[in-house]
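One chain of protein is taken out of this complex; the other chains stay put.
Chain lettering (A and B) follows the sequence in which the chains are written, and residue indices restart at 1 in each chain.
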Amino acid sequence: MAEQIIFYILAAVIATFSIMAVSTKRIIRSATFLLFVLLSVAGLYLILGYQYLMAVQIAVYAGGIMVLFIFAILLTHKPGESAPSKPIAKRLLIALLSVGGLAFCTHIIVHNVSKVYSYSLGTTGSDIKYIGLTMMGTDKYQYLLAFEAISMLILACIIGGIMVARKRK
Amino acid sequence: MNYSQPLELSHVTAWLDEVLRGAMPEFWALLIEYVLIGVVLLTLYAVLALILIYAERKITAFFQSRLGPNRVGKWGIVQSVADMVKILIKEIIYVKKVDKVLFYVAPFFMIVASMLTFGAIPFGQGLQVVDFNIGVFYVLAVSSLGIIGVLLAGWSSNNKYSMVGAMRSGAQFVSYELSAGLALMTMVVLSGTMQLSEIVESQRYCWNLFNGHISAVIAFVIYLISGHAETNRGPFDLPEAESELIAGYHTEYSGLQFGFFYLAEYLNMFIIAAIATTVFLGGWMPIQVKGWDTFNQIMWYIPSYLWFFAKAAVLVFISLWVRWSFPRLRIDQLLNLEWKYLLPINLVNIFVMVLLVLSGLTLTGLFPNVFGN
Partner (left out) sequence: METIKKLILEKLPEAVIEDKQPLCVSVEPKQVHLLMETLYNNPEYNFDVLLKVIGMDWGEKLGVIYFLTGSKDLFAKEIVVKTATADRENPLLYSLTDLYETALLNEREIYAMFGIRFINNPDMRKFFLNEDWIGYPLRKDYDGAPALNPMKVESKEIQDVTRRLTEVDGKIQEERIDIFEVDDYIINIGPQHPSTHGVMHFRTALDGEIIKKIDVHSGYIHRGIEKLSENLGYHQILHFTDRLDYLSANINRHCLCMCIEKAAEIEVPERAQYIRTILDELTRIESHLLGWAAQCNDLGATTAFVYGMREREMILHIFEKVCGGRLIMNQNVIGGVMFDIYPEFQKEVKEFIPYMREKLIEYDRFFSHNVIALGRMIGIGVLKQEDAVSYAITGPAGRASGWSCDVRKHKAYSLYDQVEFKEVIRKEGDSYARYLNRLDEIAESLHIIEQLIDNIPEGSFQTKTKPIIRIPEGEYYQSVEAGRGVFSVFIDSRGDKTPYRLKFRSPSMSLVSAMPLICKGEKLADFIGIGGSMDYVIPDIDR
């Protein structure tokens, strides 16, 4: 029961702030509302017992990506600047697309919800030791290759970033 | 071996739990316990801040050959309470042309982030609110939320000083978070677990600081430096550098909102000390020597939370010492220190630690009879 209540609270927060994030006219407010959404999603992970995922969600999205967003906005925008209003035709189009997306998501959730739950990892899923070993293993359903490939990609990104930053001087 | 621990608070909590569960269904018992924990934690948070503020003012006065607060109460003990009351009844001023929503929200980020971290600290045996199996990682993750408060405060104040302060703060925090995280990871390698309670338990006969000798000492020093930097104190207080930026990102704040920033700053200092205590200095675990049962029993008579606060207090004192001895770094020197010195040292250090653990060259590995659990 307690989990149910917390879930509904989180769901309400997610829904409210998602709408606020796209409807506000100031980009930095929008970023802040998005942050609330991400944090609430972390809360959902927590009631599912995925503590590791929760921490990753907070560290990566809230601590990393949001800081980057806000930093970028800070450097480019002045306080008090609002985005201009869109024409009616565009707004209608956006509304239509949103409704379409909503219908699509509802369909998936209603018809496939049992399948989603069958993928649950069980009790070992949230254990950090298990995650660590899976990440570093070479057996079936283990991800060393993918892990290393991504790290190479990120390294390339870092070097690229440095090159771009250096060029200015 | 079971030792008698007459003064432990865990006796009280266990008794309370029993009474509540006996008197009402589990759901309500749990609810009451949650609320109680929340209230106790918030109170502890506020009281600790008051004590820290008083301690800092007194110790600073000692460093600067002054007297410090000495008017309100004996030795000025009630001074910080009086200051708190003052700050509570002060008007909160909204400057024209600020972004009201964000200006209002920003201090909460600071205080919530530091409170979330605060909740995960093991204050004593059985005195831990949540014991995640990812404890160390959780602490790192939630403490990174505070920076958003700083950035938003700086931006929404619509003040150039605040803005420069926020920018500095962002660069500083993002950089030093790396070092703090890596230093803690070094110790995770040594302990083999991220759970804070297990980390404490593993240091029963030998603190991690000594257990991992070379590597652990390096990690400890790096953690203290970067912890300082993360909390914007000591020689790293550039975001609020009062001689350049007035008060940096919180220049425009007043009343309780300023109080939030102030409180969070002091508590973050304590949190850094608390985590260092837990990870490096054995946490709440009393000093024990294998085989010396009488000695161990005497040590256990001192309750574990006292051990914890005593160790943390030493680290807080060191932090104050550094703060009042050094001039402020410049932003480029600060970033140089992190990226050119601390980070490479850290990366090598974590590798050395892995080698130490794998080859069994830690103290517990070398002398399992003396130091092993």
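Methods note: a residue touches a chain if its C-beta (ideal position, glycine included) is under 8 Å from a C-beta of that chain, and two chains touch if they have at least 3 such contacts.
What you see is a predicted model, and the numbers here were worked out from it, not measured in a lab.
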item	value
Left-out chain, listing which of the shown chains it touches	B
Among B:Arg71, B:Lys86, B:Lys100 or B:Lys160, the residue in touch with the chain that has been omitted	B:Lys160
From B:Ala29, B:Ile53, B:Ala180 or B:Leu238, residue that would touch the chain that is not displayed	B:Leu238
Touching residues on chain B - with respect to the absent chain	63-66, 160-161, 164, 168, 235, 237-238, 241-244, 246, 324-333
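Heads up, the rule we're going with is that only the chains that are shown with their structure count from here on.
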item	value
Parts of chain A lying in touch with chain B, wherever the complex brings them together	1-2, 26, 28-29, 32, 35, 39, 51-52, 54-56, 58-59, 62-64, 66-67, 70-71, 73-74, 79-80, 126-128
For the chain B and chain A complex, residues of the former touching the latter	27, 30-31, 97-99, 101-102, 105, 132-134, 137-138, 140-142, 144-145, 147-148, 151-152, 154-156, 158, 163, 166-167, 170, 173-174, 177, 194
